[in-house]
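This report refers to the structure that appears directly beneath it.
Removed from the display is one protein chain of the complex; every other protein chain stays in position.
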Amino acid sequence: MPVDVSAEVIANTPLSGHYNVLALAAPAIAAAAAPGQFVMVKASRGHDPLLRRPFSVFEVLRDRRGLPLGISLLNKRVGPSTSRVYSAKAGETIACLGPLGRPFTVVEPPADAWMVAGGVGLAPFAALAEALRAREVRTTLFYGARRSEELFYLDFFRNLGVALEITTEDGSAGEQGRIVRPLERRLAARDPDDEVMVYACGPEGMLAATARAARTYDRPCEVSVERIMGCGMGGCYSCVVPMRTRSGGVHHVRSCLAGPVLRGDDISWE
Amino acid sequence: MPVDVSAEVIANTPLSGHYNVLALAAPAIAAAAAPGQFVMVKASRGHDPLLRRPFSVFEVLRDRRGLPLGISLLNKRVGPSTSRVYSAKAGETIACLGPLGRPFTVVEPPADAWMVAGGVGLAPFAALAEALRAREVRTTLFYGARRSEELFYLDFFRNLGVALEITTEDGSAGEQGRIVRPLERRLAARDPDDEVMVYACGPEGMLAATARAARTYDRPCEVSVERIMGCGMGGCYSCVVPMRTRSGGVHHVRSCLAGPVLRGDDISWE
Amino acid sequence: MDFSVHIGSLTLKNPLIAASGCFGYGVEYADTIDLSTLGGVAVKGLFLSEREGHAAPRIVETPAGMLNAIGLQGIGVRRFVDEHMPELRARRATVIVNVCGTTIDEYVEVSRILSDTEGVGAIELNISCPNIKEGGIQFGCSLTGTFDVVNAVRHVTTLPLFPKLTPNVTDVASFARAAEDAGADAVSLVNTFLAMVIDVETRRPSISNVVGGLSGPAIRPIAVRMVHECRQAVKIPIIGMGGIAEARDALEFIIAGASAVQVGTANFVDPFIWAKLLDGMTDYMRRHGLSSIGDLVGTLDAAAREAGSHA
Partner (left out) sequence: MDFSVHIGSLTLKNPLIAASGCFGYGVEYADTIDLSTLGGVAVKGLFLSEREGHAAPRIVETPAGMLNAIGLQGIGVRRFVDEHMPELRARRATVIVNVCGTTIDEYVEVSRILSDTEGVGAIELNISCPNIKEGGIQFGCSLTGTFDVVNAVRHVTTLPLFPKLTPNVTDVASFARAAEDAGADAVSLVNTFLAMVIDVETRRPSISNVVGGLSGPAIRPIAVRMVHECRQAVKIPIIGMGGIAEARDALEFIIAGASAVQVGTANFVDPFIWAKLLDGMTDYMRRHGLSSIGDLVGTLDAAAREAGSHA
C-alpha cells in the first residue's frame, strides 16, 4: 500500500559535483520502508520530464525520539530528473511515491552479510546495514568506485560496525580494480560451513559477476536490479528481467513487483 | 539587435498573492531598452512549458553610478510560466531575450502625457514615466484595478511627480468603476489647444475604449497591445493585430515588430 | 452530480477508465486505490495464450510523452479468467477486457471465452497495437480488415464491443464508420502513434523493438482532433484517450465528443489521479451549472471564428 506524498526537501547535501544526498520529509514512507525498497520521485512540474524516477531508500531519518520522519536519497546526476534532484532546494516539495518493491531478506546471526556495492549502487545498503547491525549480524561492505572522491559515507558504515573492502578503478583508494576481485578472494577463502549471505547493487556487469561468484561458492545471493521503470507499480510491464524457467527458457518478471531485489541465481544473465 | 541573456534573479518581491516584481541582472538589455519594449522570458527548463512569454520592461535597474545593471518585471500569475516567474528564487537564472518591439513615442513639453493603465497593464509605465519626467513632461497616470490591494507602486509614481487618477472596480480606493470614465471626463474638460498624448496598456476592452475616447477628443493615442506571441521576433506571425487599411479593409500586422505599441486609431477594434 | 455513462448494455459509474496496458490486470492497483470508484478498468491486452513480449528496454521517455514496445506480454485469456477475474469481481471493478489476436479466429475465440465469463463488462478489440508484427494493426489499418474482425466478433458475443482504433491512418473517421457498420457498440480511440527514438551515442534504437507507440500529453492535441472527427462521422459513443493528465484534458475529450475517457500514461505518473480527475470534473460541472456529464458530450462550439479573417 504505497502512499504518494508531497515531500518537503529538508536538506540537500552535495557529496561531489555529481552526487548528493537529499533528505525528504515523508514520515509515512519512512515508517513503512524496508531495506531495498524504492520510491518513485517526480522531480519536475510540467510534463517534461514526464515520468517519475526510481530511487532506493537510502536512509530512514528519525527524530530525537526515534520516530520516522523522512527518508534520504543518494542521488547521482545522470540526466534531467537526477539533475533536478541534485539541485533541489530546501523548502521545495517533491512528489514521492512509496515504499515500493520487494526488499532484501535480512539474515540473522550466525549468518554473515556481505554487501557488494558499485558506485551509486551503495544506495540501498545504508538502510540494510542498519537492519543487519540491529540484529548483530557481522556485516562487510565491498564497495567499488571509480576514484576515492566517489566513495561516500564510509564513516557511517564504520560507525555501524560494518567492515569495509574498498576498490577504486584508478587505485586512488583501496585496491585498484573491480570490487568483484576481493569478493571472489574472500569467497574462496571462507569456510564452506559458515553461512554467508551476499547482497549486491550496482552496474549490471557487476551484478552478473557477483551472482556468478556466489553461485560458484554456493552462497545465496540477492541482487537489486535497475531497470527503466515507467510506473513502479506493476502497471506498465516496462521493467522486466528475464528469469530462467525450469524448462530452460526465460520468463519476464516485473522488477518493480518481483524485485528490485531478486535472487541472483534465478536471473538469466546475458 | 536583441540579446539573449541567462539572467540571474537578483530579487523577487511579492506584491500580493498574484503579483510580484522580479529583478533580473541583465545589463545589456537594461542599457538598450526603451519604454514600452518587452523581453521574451523562458521560465522553465525542459519543454513544458515550451515557449517563452512576453513581459514588458518594468523598471531599468541601475547601480550607484547610474549604470544599467538589469531590469525588473511586473508579473501577474495567470498560468504555468507566470507562476514560475512568481516563485522564482534569487540566484536562479532565467533566459531573457530582448529588448524587443517598438517602444512608446516619448513626447516633449509642452505636451502633457496621460498614461492609462489597467491592472498589470501598469508594467510599461514605470519606465515611460521616468523618461517623460526626465524631460519634465507633465504626466498623469490613470490607473484602474480591481481593488485597492491590487494598486502597486503608487509612491514610485508620486515620487517622480506623476499625478494619479485612481479607480477600483469595488470602490475600495479612488473612484468606483472603470478607469476610462475619469479619462473621458478629463479629455472633455481639457482645452483642445493644449497638447495631450494618451498612452494605454491593459485589457483589450480598456484599450479600445481609450482609443475611442482619444479619437473623440482628437488626441493622439498609443496603445500597447497584448497578443499571444510565439517568438517575439517576427518569425511566426502569431501575434497579429488587424489594422484598418485605406481601402476600408483590414491588414494583419505582427505586434512584436510593428508593436507592441501601436497607434490606437490604426487598429481595427472589433 | 450524475457522472454515469451508458454504452450499449454497460453502465459506467463515471467516464474515467484505466487504459489498457497501463493498469496491469487491475489487481496490481487493488490495494492502492478502490477499483470500484473507477468508471472501468481496461485490462492489459490478452491473446489466447501466454506471451513473453519484447526484450527490455521496452520504454523510453520523450518530450511530454513516452514510447513503448512491451510486445503484449501477457498471461493469456484463460489464466486471466481463472487467476484475476475473481479478485476483480470481489473488488467490484467494471472490467473491460482488451482482446488481441493474430488472426480473426483468435479474436473470436478469446471473445467467446470472455462472453462465457461471469463479470466481464465489455470487450475492447485491440486492432491497433503498433508493437507486434503479426495481427493487430494489420486489421486496424485496413477498412475491410476492421469491418471483418469486428463483424466476426459481433457474431459470437452480446457483450458491449469497442474496437480500438489506431491513429496511424489518414482518415480515422472512415475506420470509425467501418466499426459502426460492423456492429460495434462504441469505438475507443486513440491507440499509440508509431514512433521511434534513437540513442545517438550507440546509433541504435532506444527500445529493443526499434519502433514503438507514443503516448502521453504530447499526443493529446492530435487525439482530440480525431475524436472530434469521429464524433461527426458516427452515431455510436466514443471512448476518447491520449494524453489525459488533468481534469481539463478529460473535459476536452468529452466536449470534443467522447462519452467516456481512458487514462494511460498519466496513471504511471500518479496512481492516485482518479480521485483528482473526478474532483476537477465535479468542480467544473458545478461552475458551469451542469448536473449530468452526458450534457457536456460533444458540446464543442466549432463555428470557426472567421470574424477577423480575411484570407
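Side notes on the structure shown:
When the chains are written out, they are named A, B and C in that same order, and each has its own residue count from 1.
We adopt the following convention: a residue touches a chain if its C-beta (ideal position, glycine included) is under 8 Å from a C-beta of that chain, and two chains touch if they have at least 3 such contacts.
Just so you know, these numbers come straight off a predicted model, no measurement behind them.
Considering the intact complex, the chain excluded from display touches A, B, C.
When the missing chain is restored to the complex, the residue among C:S128, C:N168, C:S188 or C:N267 that touches it is C:N168. For subunit B, the residues touching the chain absent from view are 1-2, 4, 42, 47-52, 95, 97, 227-228, 230-231, 233-242, 250-252, 257. Where subunit C meets the omitted chain, the residues involved are 51-56, 62-65, 67, 71, 132, 141, 168-170, 193-198, 200, 202-205, 208-211, 214, 216-222, 224-225, 228, 243, 248, 251-252, 255-256, 284, 299-302, 304-311. Mapped onto subunit A, the interface with the missing chain covers residues 46-48, 242, 249-250, 268, 270.
What we mean here is this: only the chains that are shown with their structure count from here on.
By number of C-beta pairs in contact, the leading pair of chains is A-C. Chain centre most remote from that of subunit A: B (centre = mean of CA atoms). Inter-chain spacing, taken between the CA centroids of subunit A and subunit C, is 36 Å.
Inter-chain spacing, taken between the CA centroids of subunit A and subunit B, is 54 Å.
Taken residue by residue, subunit A touches two or more other chains at 47-49, whereas all remaining positions touch fewer. In subunit C, the residues that touch at least two other chains are 63-64, 217.
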